[in-house]
Structure formats: C-alpha cells, structure tokens
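With one protein chain held back, the other chains of the complex are shown just where they sit.
And now, chain A:
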Amino acid sequence: MTYFPEEVVEHIVDFLGSHRDRNAVSTVCKAWYQVERLSRRNVFVGNCYAIRPERVMARFPWMKSLGVKGKPHFADFNLVPYDWGGFAQPWIEAAARGCPGLEELRLKRMVVTDDDLELLARSFPSFKSLVLVSCEGFSTDGLAAIATYCRGLRELDLQENEVEDHGRQWLSCFPDSCTSLVSLNFACLKGEINTNALERLVARCPDLRSLKLNRAISVESLNRILARAPHLVDLGTGSMMVNHHTEAYHRLINAFLGCKSLRSLSGFWDASSCCLQAVYPVCVNLTALNLSYAPAIQGDDLIKLICLCFKLQKLWVLDCIGDKGLAAVASTCKDLQELRVFPSDIYGAGTTAVTEEGLVAISSGCSKLNSLLYFCYQMTNTALVTVAKNCPHFTRFRLCILDPGKPDPVTDQPLDEGFGAIVRSCKNLRRLSLSGLLTDKVFLYIGMHAEHLEMLSIAFAGDSDKGMVYVLNGCKNLRKLEIRDCPFGDDALLKDVTKYETMRSLWMSSCDVTLGGCRALAAKMPSLNVEIINESDEADEFQENLSDLHKVEKLYVYRTVARGRTDAPDFVWIL
C-alpha cells in the first residue's frame, strides 16, 4: 500500500457516495482514513448523541451537507417527553466554527431555536438548503432570520414541524435580490402569510420547482401564484375551500391547465369534491398524490380522480377511500410503489374504513409496491399471505391494526403466520411494523427470515422474553428496535448485550425491564448510553431509593462514543 499513490485513492474515493461505502473505506488504514475524511461531502449522523459535534466537524472539515437526527422515532407519538433533548444548538455552533463552507443542513426530530436559526443564517455564506423535519422550538422569527441573511438560498423545506407563529412578516424578509429559490415548503405553519410578498417572491424565482403552501393561503391566492409559477413540478395547495360558482373556481381550473410540469400534488385542506375537477387536467401526469388532509374527498368522486392517475407512484390517502377506492387504485395505478392509508376517524366506532380486502386488491394490482403504511381495523392471515405472494418487493411494510392485540377476525388466530409470510417472501425488507395479536412465533419468523431488516417496531405483542431474543439473535442487520407494551424483561435485555453496539438504538417502553436490568446493562457496556426516562411524580426522589426491582417506564439505549450527555433533563437518568 505504501506505493499506491494517494491521488489514485482520492480519485477512486470521490466516486463513493454512500455512507456505508465510505465508512468501510475509512477503516482500511490510516492513509485511506485521511483521504476519505477530507473528501467526504455528505455527513449523516443518525443519532445526535452518538458523537460530539466537534468531533464530526474535526473529522470532516470540508463537508458541504450535514444531516442529524435527534429524538427517537416514538417521539412522533408523544412517547418522549417534550424536553428530553435533541438540541440543534451544539451542532450549529460547532459547524459554524469548524465547517463554515456548509451548504446544506437537514435536521430531524430536533429542538431548534430562533437563535439557532439566526446563527445558522449568519454563519455560512454559501448556505443553500435547510430541511427541518418534525422539529420544534422555533418560530417565524427564526424563519425571518433565514430569509434575511441566507443569500442564495435554494431550499427551505419545513416538514411537519411545530412552529410558533409570531406573525406573517417573515416571508417579506426575503430580499428583492433573492431569486434563487428552487424549493419552498411552509405547509406546517399555522399562521397567516403575507400573500403579496409570497406572490412577488414566486414571481422573481424562475427556478422554483417545489412549492408547498399552508392552510392559510386561499384559492384566490393560489390562482395568482400558479399564474406566476407555471413550471412547478411539486405543489402543495393551500386551503381548497372554493365554491363551484365563483370566478375563483374557474380561475383555478385555468391555473391547473397551465401547469404542464406538475408531477406531485399535496395539501388539499378543506377540499371537497367540487374542487377536484379543477385538478383533472394534471392527474394524467401525476406521480405523487397526497390527499391525506382531505377527509371530505371520498366515495365516487375520489374514485373518479384516482382513475385518471395512471402514472401514480406514490399515494397517500385517508381510509375513507374504502376498499372500493383501493380496488380502483389497484386497477389504475400499475406503477404504484408507495401507499399510505391513514386513519380518518380513530375515535369513532368505526365506519367501514379499509379492511384486508383493500390491501389484497392493491397487492394484486400493484406488483411494484415496495412501501406500505396501512391503518385498518382488521387483518387476516390469509390476506397477508396473499399480499406477501403478490408483492415480494416490499422494503417497508408497516401495518397498524387500530385495536391493539386484535386477532384474525375470521379464525381468531394471532397474525404470526401472516407476518411470517411477509418476511419470508420479501427478501429485501428493511423496515417492519407489527400489530394485531402476535405471539413469540412471529418473532421467531422474523429472526429466521428477515435478514436485511434494519428497523422493527413492535407494540402489544409477544408472550415472553424469547420473542425479543429471537429478533436480537436473528436479525443481523438490525439497527433500530423500538418496543412498547410487550412482556420483554431483563432476561431478554441482557441476553446479548454486545448486540446493541451493532445497532443505533433500542427503545423499550412499558415493558418488563427493571432498573436492575438496566443498571446491569450499563455496567457491562460502557459504550452504550442507557437512558431511563421516568416521568412519574416519585421520580424526583432519589434514584438511589428505587430498588433494582423498580419497573422502568421508558428505556432508551444507544451506542455512543460520547459518554453520557450534559443536556439531559432531571427525569432522564443516564446509568
């Protein structure tokens, strides 16, 4: 190796994009490590507490794009307390000091403050793209700072964040000289927007291709915007509340007629069937459609719309589409790859939403389907076996039967066999979420067959520690395991402690692990942070007083090279 010129290695390494490949290259020898680290442009940190930000900046000084994830996935469902952590501040500060050439930042499930956004806006002269997903802690003031100071900003993409509304002025902060926007998504904002400023902004950004409005934008405003941005490829409408008989409606029809490049549609707040006709002209070209905010669009009108969308690859709908609607999807959308069916009436006594029949229909019509998120009230083993046979290409399969622990209604059996069929048939399955009545057997199947499984979500399932052990032993590529309300205890937790070093994280809530078990894990594995989240009132008193037998409410274990963390709140104990 000593006579293998570095320039050649550099040249080769430059072709490597994937993190996995680059991580592998960097472990070969010191020289390759150096070459790789200086040439890495995209850095991804899957767990913000796995490493200190300074170390990342020091290792990759020339990075252009940084992605960091904070809270565990179950935070999306309110299982992680509000101030658990995941602060963006240290990352932005470290980047400002160590990597001023940063151009892109993507944060997911982190706490971002207005100060952080202002620091970000001022510290990176070449900054181009900010993507915040499921973050919180900031307001429109922070967005104003981004708009004001980021010259040459190309992308501001806010997905499903909690943003405090401090007024509508932030959009006006984009200077007149800002003409570089390619993508702007503020759909998650709840407040009013300065529509004049928005229309002017859209008009002066000729490269704008993706625009997602929030619910406060009216149809009238949408019309004006579409008139100025006919080249949009990806549109999230604002409120689609419009009356058939108004001029606004007719203008809407014309506006969509003009959008020849539109391939992706979302938004549709307050939409009712009467606004759908306006969208017909673009349906034939649509590859992605998100109707999951439009509970009033259902029945025949929805089917009529779907039947036009024969190029659809991605569809997000509410379960009021019904089995009949799904059958229409199955016969029309032969290229469908991703389907998400969200529940629309989770507190109701169940109007017939979708059942296993809808899923079976989809599977027989859409053989390219590789990603599924399906909420339903019931599922049968037979259906799952059929689905598995029809669709062997699943990489993501998430089934949520809304009643926890519900068996197959026809046979009263657990759904072990159904899910077993899925993992056997789908050899490339990377992500799986289970639901319904499940015994340890399903975990046996998963351990045996789900070789490429990386993420597994389990709720109200299993009989004993064996279930968890099957998974930990069998799934060699497991990275994230999240479990709630299952009878897995210390024995399962401690069976193979070195396994957790090969994973990003383990989450267990409302299971049977005890404080003693967690302490044992922490003692055996100093390379892990073992976090106990205890929110009950007695938790303030004194960790020492709690016996080892005390049941742990929430356990979060993750590998880290940064021992402990300094920003944990009182109710988080790091053992």
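Annotations
Simple rule for what comes next: a residue touches a chain if its C-beta (ideal position, glycine included) is under 8 Å from a C-beta of that chain, and two chains touch if they have at least 3 such contacts; residues count from 1.
In this text, contacts and distances are computed from a predicted model.
Per its UniProt record, the hidden chain corresponds to "Auxin-responsive protein" from the list "SNPC1 protein", "Exportin-2", "Auxin-responsive protein" or "AP complex subunit sigma". Touching the chain that is not shown, out of A:Glu7, A:Asp176 or A:Asp412: A:Asp412 (per the contact rule at the top). Screening A:Arg209, A:Lys314 or A:Lys466 for touch with the missing chain picks out A:Lys466.
When the omitted chain is restored, the residue from A:Gln378, A:Ser425, A:Ser505 or A:Thr560 that touches it is A:Gln378.
In the complete complex, the hidden chain is touched by one of A:Glu93, A:Asp165 or A:Asp301, namely A:Asp165.
For chain A, the list of residues touching the undisplayed chain reads 74, 76-79, 81-83, 134, 160, 164-165, 188, 190-192, 215-216, 239, 241, 269-270, 272, 292-293, 295-296, 298, 318, 320, 342-350, 375, 377-378, 400, 402-407, 409, 412-414, 416, 433, 437-441, 444, 447-448, 457, 459-467, 469-470, 473-474, 484-487, 489-491, 495-496, 509-512, 514, 516, 535-537, 540, 548-549, 551-553, 569-571.
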